[in-house]
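With one protein chain held back, the other chains of the complex are shown just where they sit.
In this document, chain identifiers A, B and C correspond to the written order of the chains, with residue numbering beginning at 1 in each.
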């Protein structure tokens, strides 16, 4: 559980400054860095530093996605899409993508979602129950971090279901134990350990995982404020992940 | 997941009358009954019909108790005590028993609790954190079914901890995801499947599990109203489990 | 572990006659049969009665295939090909198919093998070690049942590897514990439990598993001796699985 190492854990961008710089001194580098393969697509591997292990470990592994499962992912942002990409390694028969943004749902379809649920009208739960013939889903992955999205997840769990929370929550949520106490469900949280990076790296190198398609924008490091502006308007800009390069600003 | 069989599951005492009768017709008997060993202590095995598998499956198995773990059990009633008995099969180094009733805590000590926490003053969380040097517990087993006891459980979880809910809840609880989202915890619910009965039976037959000590009172079937009165005042009567016999009422 | 039920287990074709008849009385039918979905492809589902659960449970599940794994399957007959189809549900980066028959290897390639190893020259081990840069494979699935093929499997295991035996063996094999004692490997055997049938059924119904492509020949029940002749010359006839129909013999 590297994320909770007593010396180590989440340091960069948390207890010290992050890595948006030309040079970075990495604490515990001897035991926390991976070598890039010589022929690697570096942009693709930037996605392996955080977003893909987060989605995979906190969402897919904690959700125990199995062949034949029905999976719902709430939130079609970059993390939700990374969960969508990596959930497919376990052979689910259906992946329902739930979001309020029609653009993001279209991207999800291209990334492999088998059904799209527009939650802007407040009927997401009904739609999911209809799509699953009233049974609910085996795995619900929360990739937003709001009480409303957590609520959808707990309302669509089949008996024996797993709710894997990825979202960063700022407030408590109401847990409906009066409905769930006898439903054999599991609800998990996790700060990414990044223990899955070597596995993900093999999948990228083999071509079976293509994280580069999460990259929609590129900015020079000197142009970083524009990058933040774009990312702040992600829905309007249709931005997923933004790469900073060491090219000169344009 | 027998508890959620589409035909079967929890029938007796739920969708049809229970078994407080001289003769009972059991649905799906061919595939849901176990033969009593010839030399069995029948009273001990009554405990195997519900309370022990419930505590073991929903509490100990779902809580993934491991050798070296620190376990807290909230609620020293019969279910909590059954969890206490069966948690010891996995070699935890500490089992903290939490209850508001001093009598029940004394019983818990006799059953193997390594520390007793009187929660009547509202300081249970502080006591547990002090007993664990601030780390919290690896496993918290909820054996009451109230928001306040669930609250204790979620407040004492160590990073990587498991909260195994056994209690039957009638209202929602507040889940502090704003504190737990990055703590790598799992919260589970379960209706007993009774799949553990054969394993528990072997443990009883070997003498390693002695559920008969949960039996504190016996009543003839014709005396059942007195039995209910006693059970209704369990704390005062120091009642754990009550056996109904087919002896004539006294 | 249904395969070892004390009443039940493997009966048809083992302790009583099998099902090559127009009508069959099935022992324990209430708890051992699955309903066909109304719109099912019945030929595809014949493959779910034995060959697919055998390959999946004894090979893929016992071999614990994981995303990113390198898998070798020794034997490209119907069972080995069924292992090949179902191993892909777990996202391995490479599946090496090993056989002496070039035709079968070509079929394996169409079914998703990423590398083909012709073992007719006795150099299979060297080829696998070269293909894996000397590391060996994470999972070796034995789908033949001979000492020589078991030998290949034990010789190509990486540290931490799993050897999942499916083959029916008639003689002992030599196990090289003098090489394997410190290699953290697991060797498993299993008689199919068919517990995976519901999962496989969902995968077939979703279109993600297409077992019908294992069917190469069809015969009327009255033509069964010709069917056996064909199956006896499987390599020459390029036969995988043979379907018996209730059509009149041609």
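One rule holds in what follows: a residue touches a chain if its C-beta (ideal position, glycine included) is under 8 Å from a C-beta of that chain, and two chains touch if they have at least 3 such contacts.
Being a predicted model, the structure only gives us computed values, none of them experimental.
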Which listed residue, C:40, C:180, C:220 or C:243, touches the chain dropped from view? C:180
Contact with the hidden chain (one of C:86, C:132 or C:165): C:165
For the chain that's not shown, point to the residue among B:14, B:66, B:123 or B:171 touching it. B:66
Positions on subunit C contacted by the hidden chain, ascending: 1, 3-4, 62, 145, 150, 159-160, 165, 167-178, 180-191, 193
Hey, which subunit B residues sit against the chain that's not shown? 66-68, 86, 88-91, 93-94, 198-200, 202-203, 205-206, 208
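Convention: only the chains that are shown with their structure count from here on.
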Relative orientation of copies subunit A and subunit B, as a Cα rotation angle in degrees, nearest 5: 180
Report the inter-chain centroid distance for subunit A and subunit B in whole angstrom, where each centroid is the mean of the CA atoms. 37
Using Cα averages as centroids, what's the distance between subunit B and subunit C in whole Å? 43
Contacts with two or more other chains, residues of subunit B listed in rising order: none
